[in-house]
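The block that comes next holds subunit A.
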Amino acid sequence: MEATQSYLPLYAVLVSLLAVVLIGVSGRYPNIREAWTIIAALTKFGIVVSMLPAVLNGENIECHIVTVLPGLDIALKVDAFGIMLALTASFLWIITSLYAIGYMRSLNEHAQTRFYMCFAVALSATMGAAFSANIFTLFVFYEIITISTYALVAHEENDEAIKGARRYLVYLLGTSVLFFLPAMVMTYIYAGTLDFVPQGILAGTAPDFIIIIIFVLFIAGIAKAGIMPFHIWLPAAMVAPTPVSALLHAVAVVKVGVFTVVRVVLFVFGVDLLAEIGLGVFLACVASFTIIVASIMALRQDNLKLRLAYSTVSQLSYIVLAVALLTPSGITSSVLHITVHAFGKITLFFVAGAIYVATHKKYISDMAGIGRRMPFTMAAFTVGALSMIAVPPVGGFISKWYLIMGTLEADMIAILFVILLSTLLNAAYFAPVVYTAFFKKPPEGEGQGLKEAPALVVVPLVTTAVGTVILFFASPVVLGLVKMVVASVMGGSWD
Partner candidate 1 sequence: MSKQSMQRISHDPGSDITTQKHVIRRTVAKILIPFIQLFGLYVIAHGELGPGGGFQGGVILGASVIVYILVFGLDEGRKRVTEKTSDLLVSSGALIYGGIGILCLLAGGNYLQYNVLLPDPKLASHLGILGVEIGIGITVAAVMITLFCETVRRDDDD
Partner candidate 2 sequence: MIKHLPILLIVVPLLSALIIPVAGRINRALSWYIATIATGICFVISLLLLQTVLKEGSISYWLGGWEPPMGIEYVIDYLSIFVVIIVAFIAFMVSIYSRKSVELEIDEDRISVFYAVYLLFITGLMGIVVTGDIFNLYVFLEITSIAGYALIALGKKRQALMAGFKYVVMGTIGATFILLGIGYLYLMTGTLNIAELSQMLPQLYHTNAVLTAFALFAVGLALKIALFPLHTWLPNAYTYAPSAISAAMAATATKVGAYALIRILFTVFGVSFLTFGDLNLAHIFLFFSVVAILAGSILALSQTDIKKMLAYSSVGQIGYIVMGISLLSITGLVGSLLHILNHALMKGGLFLVVGAVVYKVGITNIEGYKGLGKKMPISMAAFTIGALSMIGVPLTVGFVSKWYLAVASLEVGMWYLIPVILISSVLTAVYFWRVIDNIYFKTDDEGDPGHGHGHGHGEERVKPDDAPAWMLVPTVTVAVLCIVFGILAYAPVSLAEKAAVILLR
Partner candidate 3 sequence: MIEIILTKYNYWIYIVLMMTGFYAVMAKENLIKKVIGLNIFQTAVFLFYISLSKVDGGTAPILINGPVVYDNPLPQVLILTAIVVSVSVTAVALAIILLIYKAYGTIEEDQILEMNKHND
């Protein structure tokens, strides 16, 4: 695969950092401040898109920034896998920015300047993570995301928020320092490099038990992927304002988490090595456990955002499970699901926020009949839910299709049952919401008629819902990109 040198990926990262400064300077003038956010989001998306043709041509765009220590470089590299996450995140940032403006203004939130600044930092770091050329760079951006989103989670500054934010920080920072970092050090010692290479760098460098230790440390260290028992931060982080939950906890943070897992599995260990030691099965078991348990926990939540949070935990493990199958279809599903789930889940979170803006309701049991008053919102919710359950013609179906193919390829029938069971559970916890919203009678005394959230809130969520559907019909386009990823990591043994 050829590589071209270019500063484009660096610009993609820096655009939003520049925006941070501009946002901070113009904090006094909300309109200008938010204009900067939008401009930065559009520019970023533009830059990412401009790199797409080259990537589709099979080129990698590389950008070496600085050598911190011999063997420790900050370097960016755009490949097919990275650009998928980058495209998803930068596109959704545009929409989320619009949504955030509507949401924050409607609720007249405080400290909005800080909010937008941290938001932009988190996005920069997400781009950086997507384009990281080695574990070290990825680790750096991973930590930047944690720290910048801490401020967003603690945004409300009340006791609950501080407590939730602290738990968030302790889990994410703690695991990354305690497990991720030593895993990185060990990788460096044994492999002598930290670069991502499509077939892995660890093969043949260390005895099996060391590989196992490193693997377990990596999986435990990447708490952002929400694998149990390191998922607790995710529900705790739901105290954040909804746009934060939406973008960061359905897209940026958790997606960087699973992205990192997939990166590490495919580009550090390599499919062959893991298959040889049998670590894929281990990871699949952990992920299956998480899928089932998180789904059951989601069933028990009455707070809509919490239910979505547990649903996220379970969906993230689909991605991990898929890659753990170590088969072409599994990896396809994994990479695809990162994007598909992002669109679906962000819609759902947008809806939760819209309901809160319009009616200040948080609990599902209070939402009886709300679908009549907020038809667009709840329709979008239904689309999102369908995507989670994987019903055609919504994007979720495609990735689950490949997942099931993957289990068959890998000959793991047990996993197939897990998937089927969890699909039922998904349906079980989303259906009541839809039912309550549309078919239950609203309580007495509540007004009738349309009471949608402001347009700036509703338009984005409808857009993402439509996006979910488009993903289904446009799946051949996306799959083209995914197949490039799969081809590279399978070492050409797959057509």
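To be clear about the criterion, a contact is a pair of C-beta atoms (placed from the backbone, for glycine too) under 8 Å apart; a residue touches a chain by one contact, two chains touch by 3 or more; residues count from 1.
If you want to know what made the cut, all candidates are chains of the complex that A comes from, given by their letters.
Just so we're clear, the structure is a prediction, and the values are computed from it rather than from any experiment.
S.K.: Thinking of the complex as a whole, which of 1, 2 or 3 is in touch with subunit A?
M.R.: 2
S.K.: Quick check: in the complex, which residue numbers of subunit A touch candidate 2?
M.R.: 27-28, 66-70, 72, 74, 108-114, 136, 139-140, 143, 147, 151, 154, 157-158, 162, 165-166, 169-170, 173-174, 177-178, 181-182, 185-186, 188-189
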